[in-house]
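Mind looking over this structure? Questions follow.
Excluded from the complex is one protein chain; the other protein chains are retained at their positions.
Chains here go by letter, A, B and C, matching the order in which they are written, and residues are numbered from 1 within each.
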Amino acid sequence: MNRSKPRHFASDNCSGIAPEAMAALVEANHYHAPSYGDDLWTERACDRIREIFEKDCDVYFTFTGTSANALSLAAMARSYHAVLCHERAHVEDHECAAPEFFSGGAKLVLLPGENGKLTPGVIEAEALRNRGDFHASKVRAVTITQPTEHGTLYQRNEIAAIGEACQKLGLNLHMDGARFSNAVVALGCQPADITWRAGVDLISFGLSKNGAAVGDTVVFFDRSLAVEFEYRLKQSGQLASKMRFLAAQYVGLLTGDAWLRHAAHANAMARRLADGICLLRGASVPHPVEVNFVIAALPQQAIDGLRARGWHFYNAFKSGEVRLACSWDTQTSDVDCFLADLKELIG
Amino acid sequence: MNRSKPRHFASDNCSGIAPEAMAALVEANHYHAPSYGDDLWTERACDRIREIFEKDCDVYFTFTGTSANALSLAAMARSYHAVLCHERAHVEDHECAAPEFFSGGAKLVLLPGENGKLTPGVIEAEALRNRGDFHASKVRAVTITQPTEHGTLYQRNEIAAIGEACQKLGLNLHMDGARFSNAVVALGCQPADITWRAGVDLISFGLSKNGAAVGDTVVFFDRSLAVEFEYRLKQSGQLASKMRFLAAQYVGLLTGDAWLRHAAHANAMARRLADGICLLRGASVPHPVEVNFVIAALPQQAIDGLRARGWHFYNAFKSGEVRLACSWDTQTSDVDCFLADLKELIG
Amino acid sequence: MNRSKPRHFASDNCSGIAPEAMAALVEANHYHAPSYGDDLWTERACDRIREIFEKDCDVYFTFTGTSANALSLAAMARSYHAVLCHERAHVEDHECAAPEFFSGGAKLVLLPGENGKLTPGVIEAEALRNRGDFHASKVRAVTITQPTEHGTLYQRNEIAAIGEACQKLGLNLHMDGARFSNAVVALGCQPADITWRAGVDLISFGLSKNGAAVGDTVVFFDRSLAVEFEYRLKQSGQLASKMRFLAAQYVGLLTGDAWLRHAAHANAMARRLADGICLLRGASVPHPVEVNFVIAALPQQAIDGLRARGWHFYNAFKSGEVRLACSWDTQTSDVDCFLADLKELIG
Partner (left out) sequence: MNRSKPRHFASDNCSGIAPEAMAALVEANHYHAPSYGDDLWTERACDRIREIFEKDCDVYFTFTGTSANALSLAAMARSYHAVLCHERAHVEDHECAAPEFFSGGAKLVLLPGENGKLTPGVIEAEALRNRGDFHASKVRAVTITQPTEHGTLYQRNEIAAIGEACQKLGLNLHMDGARFSNAVVALGCQPADITWRAGVDLISFGLSKNGAAVGDTVVFFDRSLAVEFEYRLKQSGQLASKMRFLAAQYVGLLTGDAWLRHAAHANAMARRLADGICLLRGASVPHPVEVNFVIAALPQQAIDGLRARGWHFYNAFKSGEVRLACSWDTQTSDVDCFLADLKELIG
């Protein structure tokens, strides 16, 4: 029997629309507004993002994190270029070759790294290995995910070191920030510190995993990369006609600290979950739990049992590992109920 | 001085979210739901679309009309194929080569036709002209817009004749139905009559111009064209993670007759506008006004004057022609106020 | 009965390898040589091309005129750009959407023009019509064919006027020079005069229609467009491993004046053919015959009769028009024999 729960741990994109986003959506729904981003809500959202990043950056809305990433990569790399990424990066594993499609053939080069993180060393080794030979795609850019697919964080200095390596090698640096809010609040830093001040040229900054219904952004700190970007958006069907309804959600979440508050809550829920799991015999947490999800190693019979009791979650990288994602709306009761079930199953 | 109005005539995508869509959006915002379309709202929306079309068709959500069209064309045509369309078709004029991008190079072949409409004759002539020669793109499909970019309608028998020609020539037939609701209500027919019963293989069926905030659909009557379509959606960043919030709007609008009521209202507003314009000396309406917008030929000084008074609208195909679009939320007072201003300006 | 002739008038690519090309091919076939263009024959060919054009340009070999054109256009235009061309241009009519494929979706915008020629006026009008609107592909470049698909020539000043318009509009200018030799000799000018001195940024300069077996070149006068071009070549399978055998043919033909001599001969044969046709009642030559082929308007029964007697040639743009192409190896006896047959048939 599959008894579904009101909230589960499958993904933070299974959660709903946060109140601040919904309120702004309703507020934006008055009268007519110019389409395709020429409206006041879009202007407000972009201004607020510039404020948050303390930088006069170029901001564009897309519909999904996948398209924000793929368009970012296409803005950096042409069809015969290569982009370096972690071997378990979302752009490689979960975007159905969107980067290759948007760029017309750019190659993702997969690099290893503990806890889902690249290091300047592997980047440099790969970049130099390829140089000067037109028989292989030319290395042109690097993309890192913050927080990573393993639920870990790049520290500020780790990003800065990568940024430095990129600058030395003449490579652009992109950040996949689908859960960027969770990283900011976990690190207790300014958004600028782990982006442009650390050498990041552009970021996919999404809130759909943090309370928005739909919409993502690409934020260009290096504005030269944004040249003609609106044509790319239009051509790829990523330009919202009624853009105010995407932008309003960002205004709602980014005004004040709702985005950070929601992220902090989700992070805390993951912490609570991880702490509970670690107490159980036969269960463990192989990676540091730094943001809002937990990779947990569980006995297969416990995994099966949890699913039989209606809990939704995904398998992680290895057999016997699952990913448990917390959201802005995850309740402590959800966590505790899950842990109670797990405890029973592990016995 | 540019005094903007609460509602104007620039585009039906400048209008807001209709109450039925908003109510469903709010209702869908409870608890968690599976992502990427595996939720009940998406199921309901697809079922309702199948009911409306009286056909067990495959239904997929995209984000925009542009992507619905481009993905439809890519599902029919490979990079070396050609798709025939009207020389003023939206796919040619207003989608920044999205069809070429999504298909990797398929060519739009532009055909003439009165009032924005193709005929079996021009289709057949072009298809046969190209045959058997691999030096030119191979004609593979036809796309028509219903209602057309000129605000006119294909009659049921006109579509059926095109459908028959396509079948004879072995071509697929796509319909760009960005304003399909307006066509259905104007023709007083069943959706099936002007789609699959007339030989249409797939349609881009959108409601964002009729009360939805965001989202479009591709409806495959010929289900063989939908093979692996979910991969296309994912790869092009057109697969909504929180799909329930797109689907809910469709459920809200399509349940009962809200979609037809809104469309009928917009059509009536355009009729009122056209009737008013025709009374004015020096103003005229060069094409039949059959749905929710009016192509109007106005003296240039009247055009300039209207804009100076804060009215928004776009230029149409020829110099001195403008397009005036009405929406589900256009008020008779908007129309009358506009006409009053125009009358004053024309004097 | 289809009695084929030793030489006919179908296309100058039906002719063989000229002696100078063959001799160089044989001469190049000694010992080993570095592959992919790092050999002395390629160096000699490129140097000779730089000499001919009196310019320190970047020269790359491709395999076909289609790929030379498509790669040129892709070097100028990204997927969301438009390239203006004549409505009967080879890139539009006979390359199966290769430009769209190589660029990932760039749009060819078709412009009218007498005798196959664009003018600054139509270019400017189209470029300005599109500007500033991301809903349509952004005009980025112009391509002209010299000599044109109609067998006519742009005069030096006509090209310069187009070049000037392009510069003013910020557009790149490409020349499809599949029969460039025929133009040079017909105009009696220096190659530089009708290319970079007139504002042409790059040219597809081919000899396969003038005595080479295989191979084409892209010559970049604006070397900034050639950045990373060798990657494009490799990625599109256009980089010859044994490049010396392509280059040697160019060395053979371009050393001395063989290329001009062959082109002059082909031009003269077309002149002789046109003169003969003009004498016949019911036959005419609708466009100036300026290079090596003739568009001839003939009675349909004469067209059929010629084919029945084994003559090969293609239909031209209009019904009743055929294209008769002369080559470096066309004999006066071929021309006279053809004319005699035609005279008999027209009788």
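Some notes on this structure:
The definition used in the following text is that a residue touches a chain if its C-beta (ideal position, glycine included) is under 8 Å from a C-beta of that chain, and two chains touch if they have at least 3 such contacts.
Please read these numbers as outputs of a predicted model, since none were measured by experiment.
Contacts of the undisplayed chain with the visible chains, over the whole complex, involve A, B, C. Note that of A:16, A:34, A:104 or A:177, the residue touching the chain absent from this view is A:104. Summary of contacts with the chain left out: across A:79, A:181, A:249 or A:330, the touching residue is A:79.
Contact between subunit C and the unshown chain involves residues 5-8, 10-11, 13-17, 22, 25-26, 29-35, 62-68, 70-71, 95-98, 101-102, 208, 213-214, 231, 234-242, 245-246, 312, 327, 329.
Although one chain is hidden here, its contacts on subunit A can still be listed: residues 79-80, 82, 93-98, 100-101, 104-107, 134-137.
Where subunit B meets the missing chain, the touching residues are 78-81, 104-105, 134-135, 137-138, 228, 230-235, 239.
We adopt the following convention: only the chains that are shown with their structure count from here on.
Taken as a graph of touching chains, this assembly is fully connected, with contact between every pair of chains.
When every chain is reduced to the mean of its CA atoms, the largest separation from subunit C belongs to A.
Of all chains displayed, B has the C-alpha centre closest to the centre of the whole protein C-alpha set. Computed centre separation for the pair subunit A/subunit C is 50 angstrom, with centres defined by C-alpha atoms.
Among the residues of subunit C, those in touch with two or more other chains are 79-80, 104-105, 134-135, 137.
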